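Yeah, one chain of the complex is gone here, protein chain that is, but the others are all in their spots.
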Amino acid sequence: MSVLTTDQRAPWRRLLSAVALGATAAVVLAGCAAGSTEEADSAPAEDTETTASAEALSITFIPKNLNNPYTGVQLKGGKEAAEELGMSYLEVGALDAAADSQVPFIQTEVQNGTDIIVLAANDPNAVCSALDEARAGGAKVITFDSDADCRDLFINQVEEEEVALGQLRQLFDQIGGTGEIAILSATANAPNQNAWIAAMRAEIETNADYEWEIVAEVYGDDEDAKSFQEAQGLLQAYPNLKGIISPTTVGIAATARYLSTSEYKGQVALVGLGLPPQMKEFIKDGTVTAFALWDPSEVGYLAGYAGKALADGTITGAEGETFEAGKLGTFTIGENGRIIVGPLLEFNAENIDDYDYISF
Amino acid sequence: MTGVTSEIGASKIWQRINVRDVAMLGVLVIVIVINSFARENFASTTTVGYLLLDAIPIMMLALPMTFIIISAEIDLSVASIVGISAATIGALVLREENMVVAALSGVGVGVLAGAFNGFLVAYLGLPSLAATIGTLALYRGLALVIIGDASVGSFPETWTSFVQGKLGGTGVPTVTIAVLLFIGLAIIVLHYSPFGRGLFALGHSQDAARFVGVKVEHAKFWLFVASGLVAGLVGLYWALRYGSARSDSAAGLELTVIAAVLLGGVSIFGGRGSIPGVVIAVLLVATITYGFRLQRISDVVLVMITGGLLIASVTAPNYYQRIRERWRLISRAKASPAD
Partner (left out) sequence: MPVFLTRLSRVRELPVAVAFVTLVAITATLNPRFLLPQSVKDLLLNATIIAILAAGQAMVIISRNVDLSVGSILGLSGFATGTLFALFPDIPIVLVFLAGIALGAALGAFNGILVVTAGVPSLVITLGTLYVFRGLNNAWAGGTEHFSGDRPKEFSNLSVDTVFGLPIITLLAFAVIAAMAVYLAKFRSGRDFYAIGSDPDAARLFGIPVGRRVLTAFVINGALAGLAGVLYASRFSSVGARTGTGIELDVVAAVVVGGVAIFGGSGTVVGAAIGAFLLTTITSALTALRVDKFWQQAVVGALIISAIVIDRVSTLRNARRLRLEQARESFPALNEGEGR
């Protein structure tokens, strides 16, 4: 590092910085000038787009995060729907599923004047101010998988109650109605997780057959290694544990992997939501008897059709309205803009080989 | 090359300007120009608004981080302090507390956290890299204790709309004024005050600085307190801007802040750096990020480019200097041929 006095170099340095500052000022001014004419772009862009290219509505899917195999399946369905309907399809997102990660991407869609935004909210609050701006600008907003308040419709794969009841039923079939059980969830803040768990707890309270004691609820943060370690901890801390419910594809796979490599295999029942290709080995080796899920691609597919119907004006999002959704049939909007895709799919040794298509 | 010139009299502003910062400014201008041509809706007030709102947390956190790195320390816990502040604010709001009380408590928690860091590093003499890795985990954990698994969104409308509000038709967020004040303050303290000169000395050699009268422990302690205070303010901003306070607010942000500060020309060894350089670097990263996303270029590419930019920004000057020295040796050899 040289501590030369700058006097020797002042002249050209001064010139350089003056030029740079001048250029910056010029660009900023140009930007402001362009900005006042560009202001229009974010608001009625939808109009110009639909009149310019008649049918080519733009639809963008923003999943919880990219490079996530589960959301990959959902997006596959969404893309299929977009292609069938002649919409221009985009998928954007962050690489991590933090609460604030989606906001910049929503902002981009607002600025680019996208017609339909389909989002799986990482956090019900964080996305709302950006989504409200989108809707104010004329875009239609649909949430899927994970809801937020500020949207026109919510595509829910399966009724929360049914998700909860299905898993409880599978557990009951394996261990009966008594004993200690634990829940291994994803992140502490995930709205869909908390909705399902709340429904489970409510059901256990009210249903006379279910007399289990939920001894622990732990979080694996949707990380393989962490979920694995949490499962270990559960078995060490609660020697009489008879069952584990893990309503997350990462959690159930990690727990199954631990159980199948340990002495607890076969002694502790494991149910939850899992991806068939990932869980197949555990069904085959007997660690898991049954688990459940749905076809995530149907969620994306339905979202695509719902978006088109909204944008066309076929529906407004009010309760009772119906619309067509291609190969899935007709759907009716429920209360508070909720649409249910279908029933819970249950997997076991008999049908596990039929569901390899539920993969990325 | 720093802008720290000889101490004979106060240097004029243009003598403080160093080549690296100017070059970075040039790169920023070029990036803005390229983006404006590549995408017609880039040059707009919408962009200015969103870009600045996104960049403000990093900008604010980068200011005290610059001070700390220049004095040859580091603070890896800043993002966790943002988290614990946001969690405090959220927890109090959830309990129906007055928003002013919640805001002050959140910032206060940040100050306490910073003071603890300062205590560990300045008075116990722990190496800051190690100590702040520990407090990174501790504060994030305490945030979880404070707010649990709740995500708080019920902040008063007046507060949230103020934070998200813009100045007239320019699209510039209102809070930018406060940020500019902080930047101005940072420039004055670091580059124009004895305290700031002491920090540069501290970064070069702790013992030498002590000999010339710098109160080493005192300085370091207050730097960490300042870092905590700013992080607390960012926690308040975060909760209001996103309308969401959670235990994992701003998780992982520390590496982004440090990368931006290093990109801004601050030497990790201490003793060298400038606030303008860091400000430009933060804006540069924010602009590149915004431009990429506006074009729907995948974040995968963005991540690699950010990493590559960081590496290039530190290796290029070294290679450049090496080449210049070789040229100098060659030309000197030519000028005075061996007899």
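Here the chain labels run A and B in written order, and each chain numbers its own residues starting at 1.
One rule holds in what follows: a contact is a pair of C-beta atoms (placed from the backbone, for glycine too) under 8 Å apart; a residue touches a chain by one contact, two chains touch by 3 or more.
All values reported here derive from a predicted model rather than from experimental measurement.
Out of B:202, B:262 or B:279, which residue would touch the omitted chain in the full complex?
B:262
Which of these touches the unseen chain: A:62, A:81 or A:253?
Final answer for the missing-chain contact: A:253.
Using the touch definition up top, pick the residue from B:78, B:142, B:234 or B:288 that touches the left-out chain.
From the options B:78, B:142, B:234 or B:288, the contact with the absent chain belongs to B:142.
Using the touch definition from the top, which of A:112, A:143 or A:278 touches the missing chain?
A:278
Touching the absent chain in the whole complex: find that residue among A:71, A:112, A:246 or A:297.
Among A:71, A:112, A:246 or A:297, only A:71 touches the chain that is not shown.
For subunit B, enumerate the residues touching the unshown chain of the complex.
76, 120, 124-127, 129-131, 133-142, 144-145, 148, 252, 255, 258-259, 262, 267-269, 300-304, 306-311, 314-315, 318-319
Over the whole complex, note the residues of subunit A touching the chain we left out.
Residues in contact with the chain left out: 66-69, 71-72, 95, 216-219, 223-225, 228-230, 232-234, 236-237, 239, 250, 253-254, 256-257, 261-264, 277-278, 280-282, 360.
Keep this in mind: only the chains that are shown with their structure count from here on.
Indicate the whole-number Å distance between the mean C-alpha point of subunit A and the mean C-alpha point of subunit B.
For subunit A versus subunit B, the centre distance works out to 32 Å.
For subunit A, which residues count as touching subunit B in their complex?
Subunit A residues touching subunit B: 1-7, 10, 13-14, 16-17, 20-21, 23-24, 27, 30-32, 34-36, 38-39, 41-42, 66-67, 90, 92-96, 98-100, 103-105, 107-108, 110-112, 123-126, 128-129, 187-189, 194, 219.
Considering only the defined contacts, which subunit B positions touch subunit A in the complex?
1-6, 11, 14-19, 22, 25-26, 28-29, 32-33, 36, 40-41, 43-48, 50, 54, 144, 148-153, 160, 164, 169-171, 238, 242-244, 246-252, 271-272, 289-290, 293-294, 296, 298-300, 303
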